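Let me begin by handing over the structure; questions about it come next.
A protein chain is absent from this complex, but the other protein chains hold their places.
To keep things simple, chains are lettered A, B and C as they appear, and every chain counts its residues starting from 1.
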Amino acid sequence: MTIYNRADSPDLSVHIGALRLANPVMTASGTFGYGAEFAGLLDLSSLGAIIVKGISLAPRAGNPPPRIVETACGMLNAIGLENVGLERFLKEKMPYLRQCGTPVVVNILGDSVDEYALLATRLAGVEGVAALEVNISCPNVRMGGVAFGAEPQMAAAVVRAVKEQAGQPVIVKLSPNVTDIALMARAVEDAGADALSLINTLIGMAIDIHTRRPKLANRTGGLSGPAIKPIALRMVWQVAQAVSIPVIGIGGIATAEDALEFILAGASAVQVGTANFYNPRATQEVLDGISAYLRQHHEPSLQAIIGGLHG
Amino acid sequence: MTIYNRADSPDLSVHIGALRLANPVMTASGTFGYGAEFAGLLDLSSLGAIIVKGISLAPRAGNPPPRIVETACGMLNAIGLENVGLERFLKEKMPYLRQCGTPVVVNILGDSVDEYALLATRLAGVEGVAALEVNISCPNVRMGGVAFGAEPQMAAAVVRAVKEQAGQPVIVKLSPNVTDIALMARAVEDAGADALSLINTLIGMAIDIHTRRPKLANRTGGLSGPAIKPIALRMVWQVAQAVSIPVIGIGGIATAEDALEFILAGASAVQVGTANFYNPRATQEVLDGISAYLRQHHEPSLQAIIGGLHG
Amino acid sequence: MPEFQTNCTVVQVEHLGADIFRLTLEAPDIAEVVRPAQFVMVSCGTDQDPLLRRPFSVHGKQAGGRIQLLFKIVGRGTALLAQTRVGQDLSLVGPLGRAFRPPPPTGEVCLVGGGLGIAPLFFLAQRLLEQGRIPLVLLGAGSAVELRQLRQDFHELGCPVHLSTVDGSLGHHGLVTELLPALSDKVGKLYTCGPVPMMAAVARFCGDRIACEVSLETHMACGLGACLGCAIPVPGRSDAYWHVCKHGPVFDAAEVVWP
Partner (left out) sequence: MPEFQTNCTVVQVEHLGADIFRLTLEAPDIAEVVRPAQFVMVSCGTDQDPLLRRPFSVHGKQAGGRIQLLFKIVGRGTALLAQTRVGQDLSLVGPLGRAFRPPPPTGEVCLVGGGLGIAPLFFLAQRLLEQGRIPLVLLGAGSAVELRQLRQDFHELGCPVHLSTVDGSLGHHGLVTELLPALSDKVGKLYTCGPVPMMAAVARFCGDRIACEVSLETHMACGLGACLGCAIPVPGRSDAYWHVCKHGPVFDAAEVVWP
């Protein structure tokens, strides 16, 4: 094995629009709490960015339990977007996150276009918030509960409203529960998104055959984990070809190999989600493995392999 | 444990439109060859029905290899609809299937509405063919390669054309790669389908990070197996509520528990797919387990629990 | 609170009868800091099946940085765990959650365990005895086979033990909660873990008279407070949930909505 000295260290930094990250490994919203939850097990400052649990204007209690169920190589969750709300987030969570020194991306969610816009306004000047990630998988309350992310016009409206107010780069997180994700991606790009992240969870269900009830109180939930990786990778590959803004890959990423598949398919960065639950050190392992791969393949930088898929 | 005598045997028979099956366990198209492949390992006459590999008018060679890749609790396939074509199927495969005594469902596929119609015409009088299953996940060659199953109008056109010619009940097999599967289901019901089966595979991808090429020669493939079960179950549940024709559940079914989840969600019958590959006796185990469940729950018949989900 | 993600070597596997197993693990980091009712998240199968770790209370501590887990086969994860062999490594994350709080300086202490709820109570008894407190132990189970080894272990610790079995094969014929009325009124603190109906009955028995802590179970994806999957309702509030892995697993009986 070759020994590399520091000068040989591959350059892992990436640009997501105006956002510069020391490395491409982030934590997916809702799978890493507000960061502090992992501080005992992981060096948070080694992360490319921390994406926090989705924040709404007002606190949300979330769905009644049961909220999670394990499935084959995956899990369903119906947390119901429980979160402390913007005010408590800023007061109780941001101070800790700021002192970690890791870029913080705030995932935002709303019931209406106005709520999204208001969140962007309130977050615009907040120190330490490096970017916003707009979760458009939420139901649009005014439009009969159809998810913003299921309809290009509705998604575009949210993005335009957020972009008008935002003080930071805006990442839009796409839902996979659509016929044509490239169409959604282009609509959102045209509306001004600085970057895209995908995928959010796929809608799924599980039934307890003995009680004959859904295993989740909410009946349906979001499927995540290794089970969905092939779908996520296909969508990232399609979207990366359809848009010219950076794409962030999410979905079942648990190892460096997984992450590199997304990067080769065109993702500039990745988010580790469900894997944090069963392997709290997953982000660190992904990062180390990407470094090792770049060395092994004599690549000077991560940049050099983004979208490097042949054929 | 209670000992049941024959009179206590629960009634497993089901009606799929005009099609009566002795039990609800069928084999999913493309995962059971033309039946004979499993004859050494399984009593084919115990199956509710055998659904054969999708048949086109002319033989198809299929895609170049590699055609399959394992994923987390699933697999991707890009077989490319390789099949012997209608003539050889009727000459070489049907005689064996007929003498098994098991109802045979022929899965049909075409590049155009006319091809589907012609297949239905040619199969109309064939002895032993109990039903047709129309695979609408195929690309519509005339309409620029968009899958018939991605667009309600196109799907409806196929179904109408097949129904006009068909001499047997017509099951329409839905693609899960859509925003609103209930919409598709209603379109196809309105066009005259006698029953629906779902889901076909989800489009996915896998990349070899060392060669930097897709692991499938076709680049993308269809994801199947336990990984997709939660998505399939959710879709079956949605569709069963949206239509009044019978629904057949497919997707990751490997055990009786899996099958019963689909039945409680509203499926009148199920198809076992990928599980046949890794457990050739899966269909038999599913069937035995359903019987045992009905006994344990003192249910007189399968019919009594279809759609029996509470809440 | 220090937490560790660590591979621990299995040094003993005991099949205690019925579907109950006990593992002894070399886990010096965890052993050093863990307190009674804290739990560990254990990988039971391959790296992705079953996907999620399973939560288990620490059942006891042994010299040399060892901890014990006591569990029952109830599903895929525990079935795989029961196949563990000596010498194998298991991946653990922990210790997690809030521990039982110490009893008041005076008054008797009573532990009430049902089924596998006994697991964390043994560790609590170890800890109390170190502090010179001798708890009275009430244990209930379905049948004698589930209790024999545990009765002996509590005896060896030096605790008085009263037993009950549903089938009457050992001790009182009936529920463990039926032993409660006979308790001395000097009991000042009661710790309980077991099936929810049992804990509910214990909580009702204690009322405002006896301080009562319970250790709860819920499905957990992370055990770290990150997934928010382990929610249970907060009494009297329709808009708030506890998270069992963080606020619990130990709760004051009054903090719980009982059925």
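Operating definition for what follows: a residue touches a chain if its C-beta (ideal position, glycine included) is under 8 Å from a C-beta of that chain, and two chains touch if they have at least 3 such contacts.
Every value quoted in this text rests on a predicted model; they were computed, and no experiment measured them.
Of the options C:D49, C:E178 or C:E255, the residue whose C-beta touches the omitted chain is C:D49. For the options A:V14, A:A36, A:A72 or A:L294, the residue in contact with the chain missing from this view is A:A72.
Looking at C:L80, C:V145, C:L183 or C:V196, the residue that reaches the missing chain in the full complex is C:L80. For the chain missing from the display, the contacting residue among B:P139, B:G192, B:P280 or B:G308 is B:P280, taking the whole complex into account.
Within the whole complex, the absent chain has one touching residue among B:A18, B:L41, B:A124 or B:A292, and that is B:L41. Although one chain is hidden here, its contacts on subunit B can still be listed: residues 30-33, 37-38, 40-41, 53, 61-62, 64-75, 77, 79, 82, 225-226, 254, 274, 276-281.
Considering the complete assembly, subunit C touches the hidden chain via residues 45-46, 48-49, 76, 80, 85.
We take it that only the chains that are shown with their structure count from here on.
Subunit A and subunit C, compared by their mean Cα positions, are separated by 36 Å. Residue positions 72-73 of subunit B each touch two or more of the other chains. Counting partner chains per residue, subunit C shows two or more touched chains at residues 48-49.
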